[in-house]
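Only one protein chain is missing from this complex, and each of the others stays in its spot.
Letters A and B mark the chains in the order given here, with residues in each chain numbered from 1 onward.
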Amino acid sequence: MEKAGVKIGLEIHCQLTNLKTKLFCGCPSDYRGKEPNTTVCPVCLGIPGTLPRPNQKAVEDAVMVAVALSSHISEETVFYRKNYYYPDMSKNFQISQYDGGGGVPVATSGMISVEEDGIKIKVRVRRLQLEEDPAKLVHLGAIDTSPYTLVDYNRAGIALLEIVTEPDLTSPREARLLLQKLRSILEHLGVSDGSLEGAMRCDANISLAGGARTEVKNISSFKEVERALNFEVMRQRSLMARGLKAGQETRHWDETRRTTITLRTKEEEQDYRYFPEPDLTPMRIPGEMIESIRWRMPELPDARKDRFVKQYHLPPMSASVLTSEKALADFFEKCAHLYPNARQICNWITTDLLRCLHGQNLEIGESKITPANLVEMLRMIDEGVISGKIGKKILPEMVKTGSSPREVAHRHGLVRISEHEVLEKVVKSVFDEFPSAVKDALTDEKAVHYLVGQVMKRTEGRADPQLANKLIRERLRSKTPQVS
Amino acid sequence: MTEPHELTASEVARLIASGEATAEECVDSVIERIHAVERRVHAYITLDEEGARQKAKQIDQRIKERKPVGRLAGTVVAIKDNMCTQGTRTTCSSHMLESFIPPYDATAVERIKRADGVVIGKTNMDEFAMGTSTETSHFGPTYNPWDLTRVPGGSSGGSAAAVVCGETNLALGSDTGGSVRCPASFCSTVGLKPTYGLVSRYGLIAYANSLEQIGPLTKTVEDCATLLTVIAGHDERDCTTANLDVKDYTNHLKKPISKVRVGVVKELFGEGTHEGVAKTVMRGVDTLGELTSGYEEVSLPSLEYSLPAYYLIAMSEASSNLARYDGLRYGYRTPDESLEWGDTYSKTRMEGFGAEVRRRVILGSFALSAGYYDRYYLKALQVRTLVRRDFERAFSGFDVLVGPTMPLPPFKVGEKIKDPLELYMCDVDTVPVNLAGLPAISVPCGFFEGLPIGMQIIGRPFAEELILGVANAFEKSHRLEARSPPLR
Partner (left out) sequence: MAESHDKKTRRITIREVEHAAVLAKIGLAEDEKVQLTEQLDRILDYFHTIDQLNLNGVPPTHHVIELVNVLRDDSPQRTLPRKKALSNASKVEENFFKAPRIV
């Protein structure tokens, strides 16, 4: 897609899923799958008279992310109230942060680097701040036709990290890559598990050829980001082609209909009346704290990629693919500890395994395959118990069911046939079926290969090709008329 | 002969401790008094007589078994109805919370219960603490026991009235711009607003968070010191409480105050001050002068601007604090089910809030809105800095600052309620203290034509011990025509 003139900025909300409690109260943070309104307390329900208490680890996590994104960390940062009404708000104000009117968020001026086809792009981060998640709304059908709204406060108060980028992205694909990179960074830091539903959400701002900025909201996954933005680019291009201008507005991405629609609420008229939260104290982030966090910081994706190249002698692009998802990189390293040929593991993961996962719409963490399984399969190939081709065949079931390769291979009778007797029979039946080929094979190598191929076909690839070759040649020799 | 309901809490505690009276007897005498006068005074919104009797019985049982009992054992405590009491409705005197039953106790209430105070009921107040006369209550005003045609002050009018006419031994109020001290002055009781951060606000239904504190309303300074000791101290549930050791404020009540330097604040005797008030308070100041090293006048010029600054900050914070009342999780909800969510909220809040609350929330939203934030809210915060600085400067030359608590004696019910601005002006002497976060106590100082007048003693941050000591000495020396209203 032609890049010229496209500018995209993202506003990303990441849940700090590895915290034990919410941001301003001690309610447990693992709300997924729980009965509605069971992980709540007077504070996150906004019961009158209650007061917020900030989670220390949330602040530390935010600072750690800020360090990882090479941001400028504020010496003193303050929580602000963002005042607006909505049924998912327990106090009708959100405790958040603000970078206007003297307010300072946790960090500013950071950077995330994204690699696209071997080229590194630097995306500037405008700000990084902490805020609380609103409640979950449940509707009967679509949001605008439901006769009422049901509210579940289990999610209300969960800690969110808001990361806003400058409009440095130049294509929808780059946007998706940025989100992937950010997710990988957060997972490597151990602050967020991006595979959890709703753990990373984003809104996008897009403009074409210096035109007006359109905000696109309600993007629920990385895949949807690319789709929604591709749609917007096309929509705006077609407007421009007709001599029209895209207006500055907010649009809502409709996943099912694959289109953006104008939001009826007058978003641009929202006056949030920000002011510092009087019930909370300012937070001072001393230089020593930042240094100690820098010291203890886990390995980040870029550093891990470099290490993979050095330590395991992997091609940079493959190392990139592996470290684009922490769970994938972890899987690789676990395999590498069990099996000496890291490059081979890498090849299998970056080609066939990923293909299987995508085919089943799974992330590595969601699939049942274990590093031990993959390594066992590689060993079976090494030992000639199965061929590489068979390996590719049994991989999907391994991914789906978590069964060992031995189990799967045996279940489907795919174990390599290396018994003489069995192969002899097959070779005999092939010879019987293709007499002309046999005749040709006495003089022509190509025909020999053809016969081997037929044996492989008949055994569904299970035959040991070398043994088959040997047996075929032996039989051919026996057919050669003896020269007296 | 002192009627039982005229006893101070300390006297009640002594009687119970010595075995001269049982907790049940003491609580019963208060209940009797309530039956006699409540219909005329209307201090309470909710009463739990049975619960009080039960608690008293339990205390007597423990005393009988020689088990330890708390410091407030057997004393009756009334709680202003903006502090959450678990299982007992807490209305803020508003239609909006008429049937709200909190699932938890405010920290101050918890501490009172732990000290074996007998919580008998919730007292009347101005709606959401917005008022100076207890006239904006959705449930009707409270009447001043000294003159039932007049207001008891506000917003903790119910608590003050109950204390002074014996409907309770002790009471809690809350003070955002004078709401403990004003009714203390109008009802001739002792009322203390602690230093900001001394008493936990957890469970105090917020009106203006950076200004308010829970404070005792009592008959005597000693009772005040006792109740303050029970409720004060760091609370991890409130991030704005100070990290101080728990003190017993009764320990140094009798400490000599002869070296204390008293500053008489010129601006508290400003233009709008009623002549009777000025005269009466100056008589009190004279008494103080004799007890201490004397007094001098001191000027704090920025105090003239503290009223607008106070109201701008209070209304702005209130507009945000009261946003949560939308009928969804608790509180009143409009019966009209035909509307979508936004209109439902608007109608609920229009119907659930009284006029004064609506006024302040709307004005507060305006003061915070885009284009006006700098002009109003931010400016008010700057004025606050000047007020603090003026106090700091004054405290470099004086140990306590004094003046009238209110610029006028208690006015008639209905007299000022029609003009919001006129009512706001009554707070002129109390709000500077809230802006600066300082401790201040109002003590009965005399009467003007039978109407109570209070004197205010202001201290440095966390100097409650000193101002209580000064107030205590004053109380013992200064002659008052009467201590209890002639209400049968």
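The rule we apply is simple: a residue touches a chain if its C-beta (ideal position, glycine included) is under 8 Å from a C-beta of that chain, and two chains touch if they have at least 3 such contacts.
None of these values were measured; they are calculated from a predicted model.
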{"item": "Absent-chain contact - pick from A:98, A:153 or A:431", "value": "A:153"}
{"item": "Identified contact with the non-displayed chain, of A:238, A:262 or A:281", "value": "A:281"}
{"item": "Sites on chain A contacted by the missing partner chain, in the whole complex", "value": "19-21, 25-28, 35-42, 45, 47, 53-59, 76, 85, 87, 92, 137-139, 143-144, 146-153, 264, 271, 273, 276, 278, 280-284"}
{"item": "Residues from chain B at the interface with the omitted partner, ascending", "value": "99-101, 103, 196-197, 210, 236, 239-240, 242-243, 302, 304-305, 308-309, 311-312, 319, 323, 326-333, 337, 339-347, 349-350, 353, 358-359, 361-366, 369, 376, 378-386, 388, 420-421, 424, 435-437"}
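As a convention for this text, only the chains that are shown with their structure count from here on.
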{"item": "Distance from the mean Cα position of chain B to that of chain A, given in whole angstrom", "value": "57"}
{"item": "Chain B residues touching chain A - in the complex, by the definition given at the top", "value": "83-84, 90, 92, 97, 100, 102-104, 106, 201-206, 209-210, 236-240, 316-317, 319-320, 323-324, 326, 328-330, 341-342, 345, 365, 368-370, 373, 377-378"}
{"item": "Complex interface listing, chain A residues touching chain B", "value": "42, 45-54, 81, 83, 85-87, 90-93, 101, 149, 151, 271, 273, 275, 278-281"}
